[in-house]
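Written below as structure tokens is the structure these notes are about.
The complex is shown incomplete by one protein chain, all other protein chains being positioned as in the whole.
Just so it is clear, A, B and C label the chains in written order, and each chain counts residues from 1 on its own.
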Amino acid sequence: MSEVMEEKTLTRKDFVSDQEVRWCPGCGDYAILAQMQKVLPDLGIPRENIVFVSGIGCSSRFPYYMNTYGVHSIHGRAPAIATGVKSANPDLSVWVITGDGDALSIGGNHFLHCLRRNVDLKVLLFNNRIYGLTKGQYSPTSLEGHRTKSSPMGSIDYPLHPLSVAVSAEATFVARTQDTNIKHLSQILQRAAAHKGTAFVEIYQNCVVFNPTAWDHTTDSDVKDDNILYLEDGKPLIFGKDRDKGIRMNGLQPEVVNLSDVDEQELIVHNESEDNPHYAYMLSRMEDPHMPLPFGVLRSVSRPTYDELLLDQVDQAVEQKGRGDLDQLFKSGDTWTVE
Amino acid sequence: MSEVMEEKTLTRKDFVSDQEVRWCPGCGDYAILAQMQKVLPDLGIPRENIVFVSGIGCSSRFPYYMNTYGVHSIHGRAPAIATGVKSANPDLSVWVITGDGDALSIGGNHFLHCLRRNVDLKVLLFNNRIYGLTKGQYSPTSLEGHRTKSSPMGSIDYPLHPLSVAVSAEATFVARTQDTNIKHLSQILQRAAAHKGTAFVEIYQNCVVFNPTAWDHTTDSDVKDDNILYLEDGKPLIFGKDRDKGIRMNGLQPEVVNLSDVDEQELIVHNESEDNPHYAYMLSRMEDPHMPLPFGVLRSVSRPTYDELLLDQVDQAVEQKGRGDLDQLFKSGDTWTVE
Amino acid sequence: MAENPAVSEAFDHEHLADERRSVVILFSGDSGDGMQLTGDQFTNTSAVLGNDVSTFPDFPAEIRAPAGTIPGLSGFQVNFSADELYTAGDSPQVLVAMNPAALKANLSELDSGGILIVNTDAFTRNNLRKAGYDANPLEEENAFGEYELVKVPLTTLTRNALEDIDSLSTQARDKCKNAFALGLVYWMFSRPLENTVRFYQTKFAKMPDVVEANTRALKAGYNYGDTIEAFSGRVRVPSRAVVEPGIYRRITGNEAVVYGLVTAAQKAQLPLFYGSYPITPASPILEGLAGLKNFDVRTFQAEDEIAAMCSIIGASFAGSLSATASSGPGIALKSEAINLAVVMELPMVIINVQRGGPSTGLPTKTEQADLLEVLFGRNGESPIPVVAPATPGECFFYALEACRIAIRHMTPVFLLTDGYIANSSEPWKIPDVDQIEEIKAGNRTDPEGYQPYMREAETLARPWVVPGTPGLEHRVGGLGKQDVTGNVSYDPEDHEHIVKTRAAKVAQIANFISPLQIDGPEEGDLLVLGWGGTYGAIREAVTRCQAKGYSVARGHLRSLNPFPSNLADVLKRYRRVLVPELNMGQLAFLLQAHYLVEVEKLNKVQGRPFQIREIMEKIEALLD
Partner (left out) sequence: MAENPAVSEAFDHEHLADERRSVVILFSGDSGDGMQLTGDQFTNTSAVLGNDVSTFPDFPAEIRAPAGTIPGLSGFQVNFSADELYTAGDSPQVLVAMNPAALKANLSELDSGGILIVNTDAFTRNNLRKAGYDANPLEEENAFGEYELVKVPLTTLTRNALEDIDSLSTQARDKCKNAFALGLVYWMFSRPLENTVRFYQTKFAKMPDVVEANTRALKAGYNYGDTIEAFSGRVRVPSRAVVEPGIYRRITGNEAVVYGLVTAAQKAQLPLFYGSYPITPASPILEGLAGLKNFDVRTFQAEDEIAAMCSIIGASFAGSLSATASSGPGIALKSEAINLAVVMELPMVIINVQRGGPSTGLPTKTEQADLLEVLFGRNGESPIPVVAPATPGECFFYALEACRIAIRHMTPVFLLTDGYIANSSEPWKIPDVDQIEEIKAGNRTDPEGYQPYMREAETLARPWVVPGTPGLEHRVGGLGKQDVTGNVSYDPEDHEHIVKTRAAKVAQIANFISPLQIDGPEEGDLLVLGWGGTYGAIREAVTRCQAKGYSVARGHLRSLNPFPSNLADVLKRYRRVLVPELNMGQLAFLLQAHYLVEVEKLNKVQGRPFQIREIMEKIEALLD
């Protein structure tokens, strides 16, 4: 990030581009866009230092609507393009916008590798468990048995868990939030922005047209509080409408307990900076119906970033060998002179 | 696998092709080839029902040396090709041979997706932590700081953990073994062959030319026993030259303990069929120097395979709609007759 | 002659109406307005009545725009006729505009004197603004002087008609306004309602109130026509007089590809393995095949196009008939793997439903700009046969033919279609299944003398040996190889020999394909040569020019690699050669390179098919 902060304070409006937003009415993408535009002014990053890079998909139209620099690239490749952007200019704040198909189907490999390199990018995955843009085929996060245009008898692919994949790819920051949960979403965007290294955020996003019921269990007011576990660093894992349930370890397995039955002391205390990723992995595998879905920051640890290390090597090389001199370079090795 | 077993008993020689083996003298690939040729006759699979599919790399020359059906394909794509083979003919026993670059660099995405689909393939990853065939650039499993031709100042990429990636990709069978550990290797190959679904085996393999010291800590007789934990289903996690060390949970973290200090009862008991993959994930993250490296089967659970489910849908469709009839199909919907 | 079960008595003695040989109607509205469905119904009814029909759906750009905007429009153009038809028509004579955006976007296309039906209820201030109107054009005097304007408060009338269907929300009722509009148009052209009523009954079988609402709206629209007498007169488009006997249906190019592939698999007695990754406009092939599992069709939705391509290589190796389809970006991604298929010499079909490029380009629009890519877009010398159907219906035959070539010659084959023929439809004479020739796909099982790259003399095809066959175990791969044995070889002569053999194998296919047919004089001033989906426009334009007395002939290439063996000869017989293409001149380039003849070019790269008149103008300019 640039050292010099812009004086002029920016507002939401400064981040709204002149392009007409073209998602379906009711699409969850709107809320995410709005939150992003709200959060950015507070980060103190000059607008010209912000770059949004996306792949292809409904979600990937995002950059057009942000009045920053942006690339709407090709399907699945945004992490690789963003890696180039960040390596060329580490002062930039680089955001990757991607969908479940874009990131985990065609783009799975780049996703994996940008995480493991810990390139200083913020990766937001809009998970709607469907291919929106191509009009409704199942995606790598669609559930088994999901009937879609391309799976009329139900999908026979087991779904990927985006957070698990991210953890196993050595991610230094892993979080989950949701389109409709505006306050939480905005907090998580801020946390992601503040992280140095690849910050991965899964955002549950509603595709009202092709998969409108995917997230009912996390939005229906009857059940959502029993299905979501809000993570707070240093706090025990407690959830439920009445905050009457908690998670503790039973041998090697986490289990849900009633707070009326057990002492709070027995509960797992959330530690997002736990170095060994298997704790974050365990959280990432907690799913309905038996377990609540963790929302918030599962993991946040600090490691040198790829772009940092890359530039460090340049600096070191200059220090060791002096700033490159072409004439010297050409004349290294055997030469001879003709006069 | 075909129901009909071949009568004639096969021997090692039946699996040796007429092609001259062309690895460097001393390469770990030889031992793996030899074990494979030894194990196959015992499996009772007719030779003509076996297919080896590989990508590109030193290791990927493997199929040429096996007197079975084989495809030496293109870099990173073997899992996708093998998926096609198996879907076309589920009777075949299909083996994927791949390297750390082939599987985890260019082929990362196909690797992920064949695992999550649980296609009934045996995937053997020859991990030498280097690109052998292209003469010694670092690979996705090379350690940080590794100086190679393409990283003269040391690699700045954090390595991937193949077993962790596999677990997070929903793998139903995950194991580790080593080229020089012939007996163990042969056991694991047998276990992989017996598994229904994608069986993933990481094989530590020595590239004597470009990365000869990579596995010293697991081969040097002085230290190897303290560095390797042999997993046995239903048995406590015990290791060490004198089998005097064990692993137990300390809160959320596994830790090494001396058996003289603690009761064996406290140790973790290995359960390869534990449904929740986070246990296998935890094992996959145990690494030197603080922890021993688990060898053996980390995870083995049963789930319907992709090829099974695919063919089931065909059968179901035939049951529901009758065997397809072209004339009927063409005439579905609005038609009219001109006479 | 057309016996038509769907034509009720009531419509048989419609004689009052004005008679026209053909009419083009454009239905245009929001994506949510059901325009595709409406157009489809009109087309089906007309086809069943015995008209020839040709349609051109124009989908909105991939992103759903907010209702009411021009990018959010969905259009369906149908041409129906008493004569044979080859295109969906250059421009409509009837425009149904469901909102201001539809009016704004399409008015300039409407033929002067045409009929313009607008839904006045949709001309709200908000919608006018979204469409970019400052004022309501319907209120401007003489704004539509040259057209016959029919203002219909569609929403209101529909609501009124459905007033008492309490079980439906207002929103649901409003959705029926397309049925009302369709009824009105049915009235105009004296079409029966039965067909559509039956359609509602099937489609909404589980929602009887929806059936009721739509049916009622349809009838209300029809009756409204009768009542208001808004139009200068009803129009009759008679049935075609001479039509080849048979059973007919409508078919789009994508549907025809699906049927062609399934037929090929059945005729080869093989399972069909189809590996694909969704992409516009090729996804309907995947979706269509996914519904045909009872034909032993195995569809694999791959993680990307590379995996899709690789999966069909694997499936072909293991003995399935296998195919994949994609478009622009996806075809580019497949290229490395396609090359493996070339070297492995295995049968499979790669379908490229071309769309506007380069890069993501215009996903929902048509173009023919991938011809050179499919020929040359791979490293090294890598010949692949390429076939390209000319019409939606022909997609059936050429999908089948592509499979036949693939198996007979043991090679991947490209089938080139485009967004236009993929989505548009025409009547299709249902073939007699028993008359379709079997595909001989005998796998070799005899170990005696077997070598993986031994070849048939006539075709240079190697044997297709599949795993599971005892004694024929062998290994194949992408490295340089020796012919016959198939062993890896870096030997200079081996390499040159196999490169030339691959080329010869593909060139030899010319012996198996039909020569180029010429329509028109055997020699003369001008030959118009086309390929792919431009067929209809070229044919119509040339026919009209011939009628005007020009010395012009026409040929259409269905095999782009190899070219038909008589092509060189044909080209010499005309003073000039014109190639109209929806690209910058790719076939023209190939012809010049191959035959050293100068080619006149007519190029259009607008994401849209040719209009007949554009080609006529060029022909006339060249010959006048």
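Everything below uses one rule, namely that contacts are C-beta pairs under 8 Å (C-beta built on N, C-alpha and C of every residue); 3 or more make two chains touch, one makes a residue touch a chain.
Remember, it's a predicted structure, so these values are computed and weren't measured experimentally.
Undergrad: Which is it among C:Val150, C:Val211 or C:Leu340 that touches the chain not included here?
TA: Hidden-chain contact among the options goes to C:Leu340.
Undergrad: Consider the whole complex, including the chain that is not shown, and state which of A:Ala82, A:Leu125 or A:Ala193 touches that chain.
TA: Reading the full complex, the residue touching the unseen chain is A:Ala82.
Undergrad: Extract the touching residues of subunit C with respect to the undisplayed chain.
TA: 61, 71, 327-329, 331-333, 335-336, 339-340, 342-343, 354, 356-362, 364-365, 367, 369-370, 372-373, 375-382, 477-480, 488, 490, 492-493, 495-496, 499-500, 503, 583-584, 589-590, 592-594, 596-598, 604-608
Undergrad: Spell out the interface residues on subunit B facing the chain that's missing from view.
TA: So the residues of subunit B touching the missing chain come out as 20-25, 56, 58, 61, 74-76, 105-106, 108, 131, 133-135, 137-138, 140, 149-153, 157, 209.
Undergrad: Against the chain that's been left off, what residues of subunit A make contact? List them.
TA: Subunit A touches the missing chain through residues 2, 17, 19, 46-53, 56, 63-64, 66-74, 77, 80-89, 91-92, 109-110, 112-113, 310-311, 313-314, 316-318, 320-324, 326-327, 329-331, 333-339.
Basically, only the chains that are shown with their structure count from here on.
Undergrad: So the centre of each chain is just the mean of its C-alpha atoms; given that, what is the distance between subunit A and subunit C in Å?
TA: 40
Undergrad: Suppose each chain is reduced to the average of its Cα coordinates; what separation in Å results between subunit B and subunit C?
TA: Their C-alpha centroids are separated by 44 Å.
Undergrad: How many angstrom between the C-alpha centroids of subunit B and subunit A?
TA: 29
Undergrad: For subunit B, what residues touch not just one other chain but two or more?
TA: Subunit B, residues with two or more chain partners: 109, 112-113, 310, 313, 316-317.
Undergrad: So which stretches of subunit C touch two or more other chains?
TA: 293, 303-304
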